[in-house]
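Shown below is the structure under consideration.
Only one protein chain is missing; all other protein chains are in place.
Labels for the chains are A and B, by order of writing; each one numbers its residues from 1.
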Amino acid sequence: MRELGVIELREKIKAGEIRSVDITQEYIQAIKQSKTNAIIEIFADAIEQAQEIDKKIQQGYTGKLAGVPIIIKDNILVEGKHASAGSLFLKDYIAQYTSTVAQKLLDEGAVILARANMDEFAMGSGTEHSAYFKTYNPLDTTRVPGGSSGGSAAAVIENLCAAALGTDTGGSIRQPSSYCGVVGMKPTYGRVSRYGVVAFASSLDQVGPITKNVQDNALLLEVLSGTDIHDETTARNQVIDFSSRIGKSLQGLKVGIVQSVDAMVQGLDVESHYEKMKEFLQQHGATLVDVQIPHLQLVLPAYYIIAPAEAASNLARFDGVKYTSRSQSAQTLNEIYTLSRTEFFGDEVKRRIMLGNYVLSSGYFDAYYNKARSVQAQLREEYIKAFQSCDVILMPTAKGEAYKIGGKANPLDAYKEDIFTVSANIAGLPAISIPFGVGNHKLPIGMQFLAPHFEEKTLYQVASYVEKHKEDIHGV
Amino acid sequence: MEIKEIQHLEELSNLKLSSQQRERFAQDLDNIIQFASQISKETHQAQGFIQSIHLNELREDIVQPSLPQEKVVINAPDQRKGCFAVPRIME
Partner (left out) sequence: MEYDVVIGLEVHAELKTQSKCFCSCANSFGQEPNTTCCPVCVGLPGALPVLNKKAVEQTIRAGVALGFEINKTAIFERKNYFYPDLAKAYQISQLVKPICINGHLRVGEKDIPINRIHLEEDAGKLVHGTDGKTLIDYNRAGVPLIELVTDALKEPHIETANEAVEFLEKLRQIYIYAGISDCMQERGQMRADVNISLKPKGSKQFGTKVEMKNIMGFRSVKRAIEYEIARQKEILEDGGVIEQETRKWDNEKGINFTLRTKENAQDYRYFPDPDLLAVQISEEEVEQIKKSIPILPSQYKHTYMQEYALSEYEADVLLQFKHVNDFFNACVAIYPNPKSLCNWILTDILTKIKTESGAGPILISAQDFVWLVQNVDNKKINKINAKEDVLEEIWGTSKSAEEVAKKKNIMIDINDQALDGIIQEVLKVHIAVVEQFKTENDPKILNFLVGQVMKTTRGKANASVVMEKIKKFTQK
């Protein structure tokens, strides 16, 4: 039963074939036996939640996620439960309120089962920067599961839950989904509320679903989406329709191919899959269209200016005064600040905070931050223009298969891994990663599609089609 | 990056690096900043703040319940009399 997806499981529970409490128990057992370190904590009340829902289901309750156990990333708050964002700073933090996304899951009858490991404050691409432990890729434990939502993606492929939530600031849902062979969606900025989600870079962060199949993903996004009075940046008057094109053919679909991406892909492990995907799309009735996104060349520098700048400010509230750990050796206020932050932030977080403060500091602000904002504006315009001639744009999600644990020791090398994912965040676009065969080490390779703002339903159309027909292709 | 500059960033960030760490960070940050400096190729001027692609309807001025006091301070490393506490500050 553990391998079932959200919709299958919900239907079985609804039909009385299995109770929520039974499957919850199964997952808990599996988590306890797992050696991949995907999970930081199983919530103590998971069984209780499941029992409650079972009772309600018996009385005719039909929530969209009724009885389905879901795992959340460790940066999503649920009142009364620990949430630590993978950091020692929040090791003992108990959330005083519930995030909008968690509330939406609960409102549809989901069981919030556990919290998944992540890179500290979502900074990293291998879940190696968690303050607690590294998570191993369930498909090859010598390799990373990706990051920062590595725990979530690993939990999904390892069948420790029906689905999981991740957050994506520069690829943190899509890249681990690619590495673990699952479906990951980064929604349009403003689609999903960020209220109650520990912020990394506020103008880029989005919560999204990581699932075993495309249909589940669309359903979860439907639950998560919507205007939130607690988050000004959620879009008003959203049309929430993600499934209406699922099952439709690719006939007449125009797929944008960015020429500079073609060039970047050359020689990478992902190249053959990328080319195969192009073939596949054409064979199934789609047309490839060349598009230009010149500012893609500057998107990584822009990302590594904007994200650290916002992070430096967002993480300043962790100061040892209000709710975080406080250094035992601190005697004065200044020591509380400095010693606590020095003791409880990991190196990667420190690096990015310092980088952020560098680009914001007087004398450098115009040269870095304002330039990056300008790149962002240009990039967004270029994408909008490109989408006048195509429905979706194809890119790889990552350069190849999951890399070896410890394989990206140099920070800058690690940052450069994000080349294909960050542009969706910088431009605010929705983007999905779907499994598309395996690479040389028999590990999954993901392909990514981007769509215009609020056009997630086209992504689900393409993704579900590929999901259904990819066996047709040799080697995939 | 000069040590003095790293120290300034430590101050802004309220962090204190060991001298060994400082050297390593100087190297890392140098590399990253050099990489980020490609941004200077951008010739356009930032057109203000572009995040909003939708007009906002602002919140009406209506009071909603606050958190109970004990919940506000529940995670505080030091608290007394319903307040967060720090060592006395000289102003």
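Following the convention adopted for this analysis, contacts are C-beta pairs under 8 Å (C-beta built on N, C-alpha and C of every residue); 3 or more make two chains touch, one makes a residue touch a chain.
Bear in mind that the values here come from a model prediction, so they are computed numbers and not experimental data.
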It is residues of chain A that touch the chain not shown, namely 75, 77, 83, 85, 90, 93, 96-97, 99, 194-199, 201-203, 229-233, 309-310, 312-313, 316-317, 319, 321-323, 333, 337, 357, 360-362, 365, 369
Residues in chain B touching the chain absent from view: 12, 14, 48-49, 51-52, 54-56, 58-64, 66-69, 72-73, 78, 80-89, 91
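The rule is simple: only the chains that are shown with their structure count from here on.
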Quick one: chain A and chain B, Cα centre-to-centre, how many Å? 23
So, in the complex, the side of chain B touching chain A is made of residues 6, 8-10, 12-17, 21, 25, 28-29, 31-33, 35-42, 44-47, 49-57, 59, 67, 71-72, 74-78, 84, 86-87, 89
Chain B touches which residues of chain A in the complex? 92-94, 96-97, 190, 203, 229, 232-233, 235-236, 295, 297-298, 300-302, 304-305, 312, 316, 319-326, 331-333, 336-339, 341-342, 345, 347, 350-351, 353-355, 357-359, 361, 367-368, 370-378, 380, 410-412, 415, 428, 453
